[in-house]
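Shown next, in structure tokens, is the structure this report addresses.
Note that one protein chain of the assembly has been removed; the remaining protein chains are unaltered in position.
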Amino acid sequence: MNSRDIMAIASARLLQDHQRVLVGVGTPNIAANIAKRLHAPNLVMIYESGVIDAMPKKLPLSIGDGTLVDEALAVLPMGELFSHYLQTGWIDIGFLGAAQIDSRGNLNSTVIGPYTHPKVRLAGSGGAADIACHLPHTRDRFAPRLDFITSPGHPRHGAHPDGRGPWRVVTDLGVFGFDECGEMVCLALMPGHTYEEILDHSGWQIPRAAALEQVPEPSSREVQTLHALYSTLPGGGK
Amino acid sequence: MNSRDIMAIASARLLQDHQRVLVGVGTPNIAANIAKRLHAPNLVMIYESGVIDAMPKKLPLSIGDGTLVDEALAVLPMGELFSHYLQTGWIDIGFLGAAQIDSRGNLNSTVIGPYTHPKVRLAGSGGAADIACHLPHTRDRFAPRLDFITSPGHPRHGAHPDGRGPWRVVTDLGVFGFDECGEMVCLALMPGHTYEEILDHSGWQIPRAAALEQVPEPSSREVQTLHALYSTLPGGGK
Amino acid sequence: MTIYLAGFSHLIPFAAGHELIRQRRQHLTLCRATPDLVYDQMIAAGVANRVVFSYAGNPGVGLLPAFRRAVETGQIAIDEYTHFEMVARLEAGAAGLPFWPLRSPATDLASYHAHHTVVCPYTGEEISTVPALVPDVTVVHVQAADEQGNLYVEGLVGEMREAALAARIVLATAEKIYPAGSFRSARSSLLLPGFRVSAVAAVPFGAHPSYAAGLYERDSAFYQAWTAIARDAEYCQRWLEEWIYGTENHQEYLAKLGQQKLDMLQMGEPHE
Partner (left out) sequence: MTIYLAGFSHLIPFAAGHELIRQRRQHLTLCRATPDLVYDQMIAAGVANRVVFSYAGNPGVGLLPAFRRAVETGQIAIDEYTHFEMVARLEAGAAGLPFWPLRSPATDLASYHAHHTVVCPYTGEEISTVPALVPDVTVVHVQAADEQGNLYVEGLVGEMREAALAARIVLATAEKIYPAGSFRSARSSLLLPGFRVSAVAAVPFGAHPSYAAGLYERDSAFYQAWTAIARDAEYCQRWLEEWIYGTENHQEYLAKLGQQKLDMLQMGEPHE
């Protein structure tokens, strides 16, 4: 079980049954599919490709796979999904990957280096839609200042009202939330990792919650579910 | 064969094969269905209820009848029809009834008398969409000044460019067009009627075309087609 | 309170409208592109003090006598649009935006309601707009719902989806409620996902005298008879007494119609 798998399982636990979640590509997709097969069978998985309430038999490789469509409640034109469901607030939680994050939860998935002369040109926004996020924990990625704001985090003064804005960040080292000022706080440590490691791998001093928790080890059911999902991939996963 | 039937046949002749026509309720609906069964088998009949290329087996009583849907090419939400087809100019000709018309082709289907204290409150605009129109020829209806402009005709100075604006008006007395100034002109007389009768029944002096034509009598094929359509109505038509 | 009973000619929620009459609701603002007989009946019953609409006719027959009388006597206020403007108002509501842009012809209607333009920030062109319409409650009638409240329709949808998506609360009546998962497949015609629907009731023939494609035909005879009923204010009240106030609920209304009538509507017209 590698660190991506543990991240996927830890974030799956953050999703609640009956929530409507906009599922991004990569680890979020794995996590949502684990949650749906374990504690959240009524999780409504929504994909920016236009799929509402997907019930994929296989683990989709991308968010446009046919398996997402087969047993879905509906397939909408992308424009309808964005305007009638996302814009109107009918999606509870967005679940994204990103290349960089700062202390306010601003995300960068556009570019490393200057936009007009990029060092690394990334994929860009797509439907990046803003609540939880997901990334390997390194100093480059936990940056005091982003090269580009793709998805806005909490406003400069205070957190977003009404639970809007980024809610949780899951990395290979820990799980993070945001305080009432909109600043990132370390809530829990991943199995086998320490708070000091987090400080070493972050570009700024992330404070710790008064009661810093420990993310429980993946249970055997979680591990089995994940492996069952991987086994549906071409070649049986990696 | 009453005067409405002759009007329906005369206006059916104005529709050309392969045209896309927005079909209004009433006589326009009968006329379009005659044309499609005679000289315009590829007429694309579009109804504001969202139906594209209807192929009704029966004469629809209203523009929302199930028979319009059964063999249609597509049924769209009304909003899509209006915004993607009508607003963008992909419909060649609109075909409407109206209560009143003036010399510029302005139509009134909203109200007789003042809007706020109506003498007769009519149905209102619906999708009234503006090119040919259809009405019994009386002084009240051919009015120098309308009580209400529901569908705008030619602008005050000159006709609409590019064939836009009202094109033909069919009444029980004649067929009318518009000159280059946007003023109504009598083009042809219905069988058995005279230009003098038209002047008698109009609220202004409608000029006549240099070569005033005679609308040919309904042919036996036209009459048979009309009767066949009526026979599909509940009770076999009136 | 603003109510939208949705559906263009097809799947009109008559049972829901009749129940609003039975409950003797008052002071409602009734919105519908095509008020049709359902609002004519509700207006005659004194349910409404305002109607927001775009075409107040009896489709294929003529006018709406109770509506006419109420407008001509000033008993109700009206807020009138073209069809395109009306659905554009719903599109704005459905998208959560305060206005919608459209190319709207210059008619006299514009003198009677706020009708502002915006200037396109890219081309400088002046574009018409309408304000969003956000009904407090939209009611739809559908051929099928499942236990999770997912709603399915076939045939004409008119403005049903936008009217529902624009509303704060969506109520549905359905010809039949099926087990969860009955229609799972991307090809079925979902009108609305269950999470967007507050409540669903099974109401067979809930659209009578309008129709439900594939299930029963429109009661054209009643649409034609309505003109004579509603033209006479007293006759109209007697009709309401007998058919709406006088029936406890929609089952009684259907029983009063009689099985023979329902069978005939289900069979369709014999000469087809």
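Letters A, B and C mark the chains in the order given here, with residues in each chain numbered from 1 onward.
Basically, contacts are C-beta pairs under 8 Å (C-beta built on N, C-alpha and C of every residue); 3 or more make two chains touch, one makes a residue touch a chain.
Only a predicted model underlies this, so the values are computations on that prediction, with no experimental measurement involved.
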Hidden partner chain, touching residue among C:L97, C:I177, C:A201 or C:M264: C:L97
Touch with the omitted chain, as defined above, among B:S83, B:S125 or B:T171: B:S83
From B:I9, B:A35 or B:A72, residue that would touch the chain that is not displayed: B:A72
Candidate in contact with the missing chain, chosen from A:R121, A:R145 or A:H227: A:R121
Interface residues of subunit B (partner: the chain not displayed): 20, 44, 52-53, 55, 69-75, 83-84, 87-90
Subunit A residues that touch the omitted chain in the full complex: 25-26, 48-51, 57-58, 60-66, 69, 75, 77-79, 82-83, 86-87, 110, 115, 117-128, 130, 148-152, 231-232, 234, 236
Touching residues on subunit C - with respect to the absent chain: 95-103, 114, 116-123, 125, 127, 129, 131-132, 154-155, 186-187, 189
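Definition applied: only the chains that are shown with their structure count from here on.
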Reference subunit C; chain at largest CA-centroid distance: A
Distance from the mean Cα position of subunit C to that of subunit A, given in whole angstrom: 42
Whole-Å separation of chain centres (CA-atom averages), subunit A against subunit B: 58
Subunit C: positions in contact with at least two other chains: none
